[in-house]
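All protein chains but one are shown in place.
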Amino acid sequence: MEDVQNQTDHRNIPIDKVGVKDIRHPITVLDRANGVQKTVASINMYVNLPHHYKGTHMSRFIEVLSDYSDNINLRNLKDILEAMKKRLNAHSAHIEVDFPYFIKKTAPVSGARSLLEYNIAYRGSINGSGLDLVVEVKVPVTTLCPCSQMISDQGAHNQRGVVNVAVRFKEFIWIEDIIRLVEESASCEVFSLLKRQDEKYVTEKAYGNPMFVEDVVREVSGKLDKVPEIIWFTVESENFESIHNHSAYAYVEKDKRK
Amino acid sequence: MEDVQNQTDHRNIPIDKVGVKDIRHPITVLDRANGVQKTVASINMYVNLPHHYKGTHMSRFIEVLSDYSDNINLRNLKDILEAMKKRLNAHSAHIEVDFPYFIKKTAPVSGARSLLEYNIAYRGSINGSGLDLVVEVKVPVTTLCPCSQMISDQGAHNQRGVVNVAVRFKEFIWIEDIIRLVEESASCEVFSLLKRQDEKYVTEKAYGNPMFVEDVVREVSGKLDKVPEIIWFTVESENFESIHNHSAYAYVEKDKRK
Amino acid sequence: MEDVQNQTDHRNIPIDKVGVKDIRHPITVLDRANGVQKTVASINMYVNLPHHYKGTHMSRFIEVLSDYSDNINLRNLKDILEAMKKRLNAHSAHIEVDFPYFIKKTAPVSGARSLLEYNIAYRGSINGSGLDLVVEVKVPVTTLCPCSQMISDQGAHNQRGVVNVAVRFKEFIWIEDIIRLVEESASCEVFSLLKRQDEKYVTEKAYGNPMFVEDVVREVSGKLDKVPEIIWFTVESENFESIHNHSAYAYVEKDKRK
Partner (left out) sequence: MEDVQNQTDHRNIPIDKVGVKDIRHPITVLDRANGVQKTVASINMYVNLPHHYKGTHMSRFIEVLSDYSDNINLRNLKDILEAMKKRLNAHSAHIEVDFPYFIKKTAPVSGARSLLEYNIAYRGSINGSGLDLVVEVKVPVTTLCPCSQMISDQGAHNQRGVVNVAVRFKEFIWIEDIIRLVEESASCEVFSLLKRQDEKYVTEKAYGNPMFVEDVVREVSGKLDKVPEIIWFTVESENFESIHNHSAYAYVEKDKRK
């Protein structure tokens, strides 16, 4: 049976990335509190294709994914990328893994416990010049508007926001630590389960801690700057404004290596 | 060239709805302030298929849509449905038209003007027993939690919510009237453009007007009950809670004909 | 601390459904091949609210969810609904649980094994007149157009489609059985991993088995009609047409109790 993909291509155009996109797969990731956590990921896997080959072999990506899905984490992402390069005879490989991750939180007054979802992404690339790993963490928070609070006789508009932090690092870091750092940088953190005494607490805490999206990115940014394992980061903050039908947004990038 | 769709089917299974889904098309709708408004819709069009036909003729739906896209509204939806029935030789026809609709709003203190988006849907069906029309209107609002306000020393959590009203009616009604009715039934309405004096106004108005999702559906429901043109309605209210990562939700249905 | 929700409401409007929406939570479901499967769900939970109460107690839904998330399935959905009714002092309760579910499939020629995702939903309600359970299964398939095949000298347009089956049943049924029934009713089933010999097989199988969306709903419908455990069903088939930028769609509903 002919191998069409292996035919020679004469257009002389190398392809930067080719592969499979939006595969859904159960995966097991590292969990600081419980050892491991089972979740469900959306995954993209690509390699480069030299100009003289007509096509790549898409089924081999799925084979690599099957080999590693029981353990995908920041520590072995390099192994997966190396396996992709080898299996596909490629010079570079890329993987993107997006998944929900749950942490058990304790309500501030009642101590009631519940799980909260965070959206995590691993983005890894390997090529001749080495390995590049990025981890992204999306953290839901409460923000309360300082302007609204200052100018109003009573109350202040507040809303859910989401803070998206992406980091490059020189030593392993726990996503739990990034999440904690972000939750301590907003007007208040959010919970799935709050009893009445907790609701009083978070309402008053947010009111006493007003922050613009600008304040949130600055707070998070200032703290990430002091984490020695992190060598590069971006921080995005988006507020789903309660007084508008659009979002307020702020973004900061910092490369400590420069 | 053979007409496969017109072949006889022997499985003896009639099909309730068959047609085209998720067609995107520019349309022109009625606008009370400006006569007409051009927008872009997502459209589904279906007819029934008797058990003895193998298939319907999908291209004819697009032809009907082309004929009517310059004027789609609650007044001529029956004509479109009749055209579908005739063109497809069917006994029943269904159409669903979802589109963004913009209304110019005036900020409460500064008078600054800006457009706000509402998501509208027309749902029409016709069959042997007559015509059935439903219009749906999604209205973004601000809600402020009565419990949080009552128990907290200062402030109260608030958030963006969306109220979804669906109505059946015996006489034509303007979607502008439904939108207004909803906006007057929340803690405060939302705007795209608010200057500082407006922000003070909406913050204080919401604080003085705390409402649960339950209160919102009851307020809207009570008012819809008094609109004589409306003979049936549902009201959904969803709050994108600022202290949680999930929504609070309430729903009421009422058929005045019963 | 005052219980605002327990206050008396004088508007005399009962609320059909009130609760929490779009909670994300890890759950464990039944898996015929492996006993159980861990996955991540989006969940809605509602109860009714009598006219004289101002509000419901949202945190109690999360408490019930926490109690049952280690085992949510068609057999114990009634227990969860009863727990909701009791915990919320309600007359009716509703739960909607949507989750991805994975089944290991074997490629038709090579025997290569890989996981495929199916989207499942449980919808349960309980009230004075009893329990109502619906299970929904979304199955991706290949469809190949009979008209295109018949009129063309070579080839035939084909595409990915999705078949959505909802059933009510009088005895427990496995979702694996519904999935299998659907996969045998399309031009061909889909796989995550196909080697070259498999690709030849599925291409030729689909070409030899052309089906409109109308054919797919009729095939599935005819088979569901013969499953004695099933007492009511709907079948939707949607083709993401390869020659258009919109979908072809068909829908059938049957209540065997009538």
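When the chains are written out, they are named A, B and C in that same order, and each has its own residue count from 1.
Here, contacts are C-beta pairs under 8 Å (C-beta built on N, C-alpha and C of every residue); 3 or more make two chains touch, one makes a residue touch a chain.
Worth saying up front: this structure is predicted, and the values here are computed from it rather than measured.
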Those residues of chain C that touch the unshown chain are 116-117, 140, 142, 144-145, 147-149, 151-160, 188, 190-192, 194, 196, 199-200, 202-204, 206-208, 240-246
Name every residue on chain B in touch with the hidden partner chain.
1, 3, 23-26, 38-40, 59, 62-63, 66, 100, 102, 112-115, 117, 192-197, 200
Those residues of chain A that touch the unshown chain are 1-2, 4-5, 9, 11, 13-24, 44, 46, 49, 54-56, 58, 146-147, 150-151, 212-215, 217-218, 221-222, 238, 245-253
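Definition applied: only the chains that are shown with their structure count from here on.
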If I average the C-alpha coordinates per chain and also across every protein chain shown, which chain's average lies closest to the global one?
C
Relative to chain C, chain with the most remote C-alpha centre:
A
Chain-centre distance (mean CA atoms) for chain A and chain B, in whole Å, is 35
Multi-partner residues in chain A (2 or more other chains touched) are 117, 192, 194, 196, 200
